[in-house]
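A quick write-up on the structure given underneath.
Note that one protein chain of the assembly has been removed; the remaining protein chains are unaltered in position.
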Amino acid sequence: MLGSGLLQGLAVTAKNLVGSFHDPARLTTVEYPEQRTKLPEAYRNFPFLVSENATDPMGTLRCVACQICEKECPPQCIYIEKSKDKKPDATGRPQLYPTVFDIDTSVCMSCQICVEVCPFDAIKMDQVFEIATTDRFTALLLDREQLAKPNDYYHTIHPTEAAEVDARLAAERKAAAEKAAAAAAKAAAAKPAAVAGLGEAGAPGSSTPATTKPPAA
Amino acid sequence: MIASGLQTTGAHVREVHDDFHGDLLEVSMGPHHPSTHGVFRMQVTLDGETIVKLKPVFGYLHRNHEKLGENTSYLGSMPYTDRLDYLNSMTNNWAYALAVEKLAGQPVPERAEYLRIILAELTRLLNHTCLAGFLLQDSGASGTPLMYAFREREKILDLFESLSGSRMMCNFQRFGGCRTDASPEWLAAAKKLTDGYGAFLDEYERLITGNEILMARTQGVGVLKPDLAISAGITGPMLRATGVDYDLRKVDAYGFYSRFAFRVPLGDHGDTYDRYMIRVLEMRESIEILQQAFRDLPAGPIMDPKAKLRGFRPKTGEAYGRIEGPKGEIGFYLISDGTPNPYRYRVRPPSLINLTVLEDLCLGHTVADAVIILGSIDIVLGEVDR
Partner (left out) sequence: MSAAWTNIATSAHSLLERLPLLARDFTTDWLPESARWLANSLITIATVVVAFASLFALLTIVERKVLARVQNRPGPNRVGIPFTKIKLFGLGQPLADGIKMLTKEDIVPRAADQVLHFLAPVALLAFSILTFAVIPFGRQLVPLELDAGVLYFFAAGAATELAVFMAGWASHNKYSLLAAMRALAQLISYELPLLLSIVPVVMLAGSLSTVGIVEKQAGWTWGFVPHWHVFTPWGAAGFAIFFVAALAESNRSPFDRPEAESELIAGHLTEYSGFKYALFFMAEYFGMCALCGMGVTLFLGGWQAPLPFLEIIPSYFWFAAKLLTLLFVFMWIRATLPRLRIDQLTRLAWKFLVPLALINLGVAVFWALTADWTGAIRAIRWIVAGALIVGPFVLIGRKLSSGIAPRTYRYAT
């Protein structure tokens, strides 16, 4: 009969009207600034640079300015300038470091390709999404100091991924240290009077102070 | 032509337009219009409210997608494909990955193929749910069906977010597998959503499918004939609504679709109502596919161990990868000259090609019909304009 479909529809909306008052499956709204959902661990927003030590972020950046991310970045939003000199990284090995590392977040499309191509686990995706600013030019161009965040922060936002990365890095460093020690031993055997203690520098260096807080965005 | 009931029986365009019969009215609907689904413009010529001419104008969202593809590495184009049809980034990713894998002869592990099917069918659910909501919104239902649709869509987006890190710009497929593996918790959540989706569809259909107003608005409106559909290259649910049995999941059997049992619903009228209902029925089939995929999902690696991420240079050649996207055949055509960037990068966008018949569908109908016909074609301007 004409109108039965309309009445059926009205019944559905009435059910939803009543249901929205008592059924959490129907009223799914999260009232954002007061209530927040927990971000999934995989959530990504803009990249940040991992530094080993919160007290000296610029000195302990994992980034060695290899410029692979700069090349692979689809929208070309990364700009890197290599250093002329070499500084010891967290493991003590002398490495190049970026004197300039800029990411233009107004161009960045959060695709995560820089993270995937980075061979040094130096760049990771951040989860800070409240990045509104009144200055759309300089405030959105993040430099090295703004991008650097300690490894602990990485652990708080992507715990499982960070644990994996740390384990892998530790293994690599241990292997490198063993190799260096073996080489040193070999060298020492060949030249007993050589300088001792080369192996000490290769100790795993991911132990950052636990009290460091992630910098406010 | 005299229509007896609420249904219109066909086009009634007046033959003569001269001073005596009155002027025609030209209305430019869009690019700023509430129901053109983005920056799309319809240059309509009206006789009263009847459309006598309709010229679709697009390109307002042109982003040079294909040329960009030639200047970016193969991997670098992957996140751009998210932004073609931004409702269905998972299927876009898959189509592009398929094309590159064909080009490079890259095998894909079994688990990744299953995961791709799961994600593609979830995307289909998502897209069709949105379409049903938008279509009803266009026919003036004050947002209620749209809100119900978005409530469910949000659940799928949550799944995508927890898997890929982003709700819509997933950037999830890689050449030779998927970026990350789905955890057992994720699979359980996805299964729970799939199990509950049928109930949502039932409620949605109770709300709207039997509604006399909707039937009067959509049945017999915007009829697409099968021969026109075939000659215009229409694909996807829009083609199947005309009764043509053509589903790439069956025809190409790409991925592991040949292992799944599912049916392809076909319409008999090719009108707006059929286009809507075919999508609803496809969602029910998608649920079937998902159930089978969750049941059969094998263990194993998610990424082919030999797949290269950096320095990816496929050998010289060309390849066309296509899949049955929610909107139709989404395909990528690539020519490689051995460099890290493709020599030619071409997208076959279902939205654009399905849109080409808009004028044929709208002639003789009213402005009100044009809006819902456009809604039933299911376009995303990101894909139309590229």
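Here the chain labels run A and B in written order, and each chain numbers its own residues starting at 1.
By our rule, a contact is a pair of C-beta atoms (placed from the backbone, for glycine too) under 8 Å apart; a residue touches a chain by one contact, two chains touch by 3 or more.
If you're wondering where the values come from, they're calculated on a predicted model, not measured in any experiment.
One chain isn't shown here. Among A:N16, A:N45, A:Q95 or A:Q127, which residue touches it?
Checking each option in A:N16, A:N45, A:Q95 or A:Q127, the one touching the absent chain turns out to be A:N16.
What residues on subunit A make contact with the chain left out of this view?
Residues 1-3, 6, 9-10, 12-14, 16-17, 19-21, 26-29, 31 of subunit A touch the chain that is not shown.
Mind listing the subunit B residues that contact the chain we can't see here?
Its contact residues with the unshown chain are 3-9, 25-27, 33-35, 46, 48-49, 136-144, 147-148, 151, 207-217, 219-220, 245, 247, 250, 263-269, 273-274, 277-278, 281, 366-369, 371.
Basically, only the chains that are shown with their structure count from here on.
What is the distance in Å between the mean C-alpha positions of subunit A and subunit B?
Distance between chain centres: 34 Å.
Give the list of subunit A residues in touch with subunit B in this complex.
Per the stated touch rule, the residues are 2-6, 8-9, 11-13, 16, 26, 28, 40-44, 68, 72-74, 109-113, 116-117, 125.
So in the complex, which bits of subunit B are touching subunit A?
Counting only subunit B, the residues touching subunit A are 72-73, 75-80, 82-83, 144, 148, 151, 154, 158, 161-166, 169, 171, 179-180, 203, 206-215, 309-310.
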